[in-house]
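As you look at this complex, bear in mind that one protein chain is not there, while each of the others sits in place.
Entry: chain A
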Amino acid sequence: GDEIRPAASYRQFVSRHVDQPKTNAPNNNAYCNRLMQSRGLTCKLTNTFIHNPLNEVKAICTHGGTRFRNNLFDSNRSFTLTVCRLVSRGRRRRCAYRGTSQTRRIRVACTNQMPVHFERIL
């Protein structure tokens, strides 16, 4: 099939979706409020953070994943995730998030055997 050519960089993927070890926070909501801000994602509707080592995430693009279609790969293993969802948006872009922990397989897009786009949780 046609290779979808990625514009997203690996570095951006990591900045947006990988947090390992998981940043300290007293609870998942506080975690999300902190991370969405610190990663420059304030008021984004939803975002998933992966807490596994980078080599395990990168492996999805090689031996650790199965091609779904084009350059989208499904991970063979489950990952430790925190999913952040926007629940309120206050004045001056003060956005509040809810976080939930999940252990699930994920689908990412790869280019040059590097993950560059987070597609979805499976």
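Quick notes
Here is the rule we go by: a residue touches a chain if its C-beta (ideal position, glycine included) is under 8 Å from a C-beta of that chain, and two chains touch if they have at least 3 such contacts; residues count from 1.
The definition used in the following text is that contacts and distances are computed from a predicted model.
Not every chain of the complex appears here, and the one that does not is recorded in UniProt as "Ribonuclease inhibitor", selected from "Fibronectin type III and SPRY domain-containing protein 2", "GPI2-domain-containing protein", "Exoribonuclease phosphorolytic domain-containing protein" or "Ribonuclease inhibitor". One of A:Val57, A:Cys84 or A:Ala109 touches the chain omitted from the figure, and that residue is A:Ala109. Those residues of chain A that touch the chain absent from the view are 4-9, 11-12, 14-16, 18-19, 23-27, 29-30, 33-34, 37-40, 44-47, 87-88, 98, 109, 117-119.
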